[in-house]
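Presented below is the structure to which this report refers.
All protein chains but one are shown at their positions in the complex.
Let's turn to subunit A:
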Amino acid sequence: MSRKDTVVLGVIGADVHAVGNRILEMSLRQAGFKVVNLGVMVSQEEFINAAIESDAAAILVSSLYGHGELDCRGLRDKCRESGIGEILLYVGGNLVVGKRTFAEVERLFRDMGFDRVYPPGTLPEVAIADLKRDLGL
């Protein structure tokens, strides 16, 4: 049974956008979560290893630079292979290249196995409220 108050946070792939990552970390801590913040340029394997080591209840993936589609593909499968197939997966940011409707983007990432998908500019409060609901906190 994973620890409901622990989440893993990071910016996936070759992305170096650090500002939102810092704000999210501060907001999650203020809301009472234990945060394993992997910072920028995090690989799928690093997310999963950190989640296993910290016994986390959720992995929160950010992507701001457009490669999110390539970087996130296969993450759910890798979680399953690593024995944490049921972990909550959230993703948010500027997830794709080019202007596409958010409904389209949401479907794309839900099909990849993400539980929640957020558009750019989402305030931390929104994701935190969802997280509490999903974890029954």
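FYI, a contact is a pair of C-beta atoms (placed from the backbone, for glycine too) under 8 Å apart; a residue touches a chain by one contact, two chains touch by 3 or more; residues count from 1.
As a working rule, contacts and distances are computed from a predicted model.
The chain that is not shown carries the UniProt protein name "Glutamate mutase epsilon subunit", picked from "FAD:protein FMN transferase", "Oligopeptide ABC transporter permease protein", "Peptide/nickel transport system substrate-binding protein" or "Glutamate mutase epsilon subunit". Remark: the omitted chain is touched by one listed residue; of A:A31, A:I52, A:V96 or A:L135 this is A:V96.
Where subunit A meets the omitted chain, the residues involved are 13-19, 22-23, 26, 39-41, 64-67, 69-70, 94-99, 120-121, 123.
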